[in-house]
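One protein chain omitted, others in place.
The letters A, B and C name the chains in turn, as written, and every chain counts its residues from 1.
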Amino acid sequence: MTIEINVDRTVEHLGRGPLSRDEMAATVARDIPDGSFVNLGIGQPTQVSNHLSPSSGVVLHTENGMLGMGPVAEGDQIDPDLTNAGKIPVTELVGACYFHHADSFAMMRGGHLDVCVLGAFQVSEHGDLANWHTGAPDAIPAVGGAMDLAIGAKDVFVMMSLFAKDGSAKLVPTCTYPLTGLACVSRVYTEHATFLVGPDGVTVVETFGLTYDELATRLDVPLRRLEP
Amino acid sequence: MTIEINVDRTVEHLGRGPLSRDEMAATVARDIPDGSFVNLGIGQPTQVSNHLSPSSGVVLHTENGMLGMGPVAEGDQIDPDLTNAGKIPVTELVGACYFHHADSFAMMRGGHLDVCVLGAFQVSEHGDLANWHTGAPDAIPAVGGAMDLAIGAKDVFVMMSLFAKDGSAKLVPTCTYPLTGLACVSRVYTEHATFLVGPDGVTVVETFGLTYDELATRLDVPLRRLEP
Amino acid sequence: MTTIADTAAEAVAGIADGATVLIGGFGMAGMPVALIDALIDQGATDLTVVSNNAGNGDTGLAALLAAGRVRKVICSFPRQSDSYVFDDLYRSGRIDLEVVPQGNLAERMRAAGAGIGAFFCPTGVGTPLADGKETRTIDGRDYVLELPIRGDVALIGAHAGDRMGNLVYRKTARNFGPVMATAAATTIAQVTHVVEAGDLDPEAVVTPGIYVDRIVQVGQERA
Partner (left out) sequence: MTTIADTAAEAVAGIADGATVLIGGFGMAGMPVALIDALIDQGATDLTVVSNNAGNGDTGLAALLAAGRVRKVICSFPRQSDSYVFDDLYRSGRIDLEVVPQGNLAERMRAAGAGIGAFFCPTGVGTPLADGKETRTIDGRDYVLELPIRGDVALIGAHAGDRMGNLVYRKTARNFGPVMATAAATTIAQVTHVVEAGDLDPEAVVTPGIYVDRIVQVGQERA
């Protein structure tokens, strides 16, 4: 982890419910330092861009070959030659540049991006990531840039719901889904809490709508409080 | 070797002396097919360009990052930002393009150049090349692009005098100077003869001012005649 | 030396049965649809296709798959909302699939074009996609050994090409085109504009002409 956290002890935000998806995106955006180079994964992470102000100087990378990606294109702006990694038409900001796929992934793999924000099926307490394959026997495997993103950025933030539809926690001692990357995630943003993960295990930064102790009873991983 | 030779049996050009340096350059140029992409090494090989007509469509590569290199710059044409690999100011032809050093050597190493023409201290009968270091204990080693050029092009042609100043042959059973590349040379152009070298040993294509038999007595390597 | 073909059919002539064909594009951006259509007409079969995706809808690569010409697909992301042609072939066991992380796909083709024999890559370490591959710890980090992917032919789309074969692209339609051009024995580009030598800025050429064997203009796709 290279980005500092903005509190010095675990904060319990009580008297409110869990974060909405939009609030989760805002929380991630809040933690991205001004001037960072950032890749937002397909799906929910793209919502983070709604909360990054132009004055932040954050530059968005899309792995299909661009720095300086702007918002989703609308109407006459739509150009089939200009899309994001989800193949959705986007726009170009002033100061953008284009490059080919090998250069784009060299940029990623070489550790030049400051932050990558990804979705996940599971994250382990030490930061292993599973987000590309459910392992279901009838699923067609498809990895895209997930493994490259997982190991590329200086900080990998995961945005996910803390519990799956069946109620099982997605922050786990060991991933049971096929892995995307080992020990690559540094933070996990969920509706109930924000976590640091890594060699020292799981530290709770903030909780939303429940206490640290309540959170601890719902997870199978050892938690630690953030302390000054 | 990928370029065909233009005779079907060894030709003895008698009633004349050995080739001049300019005639050697012309002989090399004659054997470069129209439309080839060619790198001419520093020194004597650069003279080959004097014998390549614009209508040949031959495109010159310089490893410091250019295709479409033109003649040496003169007078007002001189631009310190535009030089050849020998750091001599050159010009740009219509249709040229520039690229960085990693791309330039990827182009070379990847086997995309048709011909490279190099000088040599020694060439072995199987095409080993020694052209970067005399091995003298007080010499400062300096390799430049010699090793990259040696293994990069589809055909590596050597232009050299057949005998060193001390009278020893430079076409040898085994190189005694430090090697630049193994089994990389396909042809050797000298003032006395043109040779094919490679897995089958040395084949004499042409002689200049002496007969095949006279040539054979002056070399320590087994020679073969070219036969239809 | 680059030749300017009059038609897409002329441009794809000679592609052999069993060839490995690199096909540019990321989704439809940069996909050489006219060349793929010509390849379907040309008839080559038992192909291995290397591309980021495995076809969208019914056109382009999907049409080539639907025509039954492809034995194997090497790609990063076959599964898409409109990849039903591939999905059906795969589920019915009529096509082989090798899934490769997107950056490895690009870098393995880059290695082929650059004469690199193999490279140690950090992507995929500890995942199922590294199963059976050699690993090594270098300077404290773990890597997987990856091999080059070479093409017999590359089919790519570009914005403009000059008579020297130099190419420029447009926005994110650049994607895999420049890498594939280096990695194939024969590179065939469909372009929106064929221009004269000298019309492209030498500082802005993305694919040097040395990598391009044939160019065909496929009509003005935009004003």
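Just so it is clear, contacts are C-beta pairs under 8 Å (C-beta built on N, C-alpha and C of every residue); 3 or more make two chains touch, one makes a residue touch a chain.
Predicted model, so just to flag it, every value in this text is computed and none were measured.
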In the full complex, displayed partners of the excluded chain: A, B, C
Residue touching the undisplayed chain, where the options are B:P54, B:P141, B:P199 or B:P228: B:P141
Contact partner of the left-out chain, one of B:R109, B:K170 or B:H192: B:R109
Per the touch definition above, residue among C:F26, C:Y90, C:Y169 or C:Y211 touching the missing chain: C:Y169
Residues of chain A in contact with the chain not shown: 34-37, 57, 59, 61, 67-68, 92, 94-99, 106-113, 152
Contact footprint on chain B, counting only the chain that is left out: 62-66, 79-83, 87, 92, 98-102, 104-106, 108-109, 128, 133, 138-148, 151-152, 178-182
Touching residues on chain C - with respect to the absent chain: 107, 111, 114-122, 136, 138-139, 141, 143, 147, 168-171, 201, 203-204, 206
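As a working rule, only the chains that are shown with their structure count from here on.
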Where chain B and chain C overlap in contact partners, by chain label: none
Most centrally placed chain - per-chain CA mean versus overall CA mean: C
Longest centre-to-centre distance from chain C, chain (CA-based): B
Chain centre separation (chain B, chain C; CA means) in Å: 35
Intercentroid distance (Cα basis), chain B paired with chain A, Å: 55
Residues of chain C engaged with two or more neighbouring chains: 110
Junction residues of chain A, two or more chains touched: none
